[in-house]
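As you look at this complex, bear in mind that one protein chain is not there, while each of the others sits in place.
Entry: subunit A
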């Protein structure tokens, strides 16, 4: 019965849950700093996601370290070929110099 039907009808009515479920809440704002850095980068790069992928990797890494996210390989999250910025670049981005890694 599902043969020959366009795929969008079938899957569109199904509310698919997220693959890894829900992020635990960051009650103590442990990763807020990484989030602020990421948001600043987004603002500077006209909200293009490719430019700030390394900072998103840093944020998720922070979550994993603090136990707010299940640890997993980067390739399962689609961030395998993104280099994490080093510790030194953190200060650079807070000064407002955006990191362009497109």
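As a working rule, a residue touches a chain if its C-beta (ideal position, glycine included) is under 8 Å from a C-beta of that chain, and two chains touch if they have at least 3 such contacts; residues count from 1.
What we mean here is this: contacts and distances are computed from a predicted model.
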{"item": "Listed names \"DNA replication complex GINS protein PSF2\", \"Cytochrome oxidase assembly factor\", \"Exostosin glycosyltransferase 1\" or \"Vacuolar protein-sorting-associated protein 33-like protein\", with the criterion being the UniProt name of the chain not displayed", "value": "\"Cytochrome oxidase assembly factor\""}
{"item": "For subunit A, the residues touching the chain missing from this view", "value": "1-3, 6-8, 10-12, 15-23, 25-27, 29, 32, 35, 38-39, 42-43, 46-50, 53, 56, 59-60, 63, 69, 73, 75-81"}
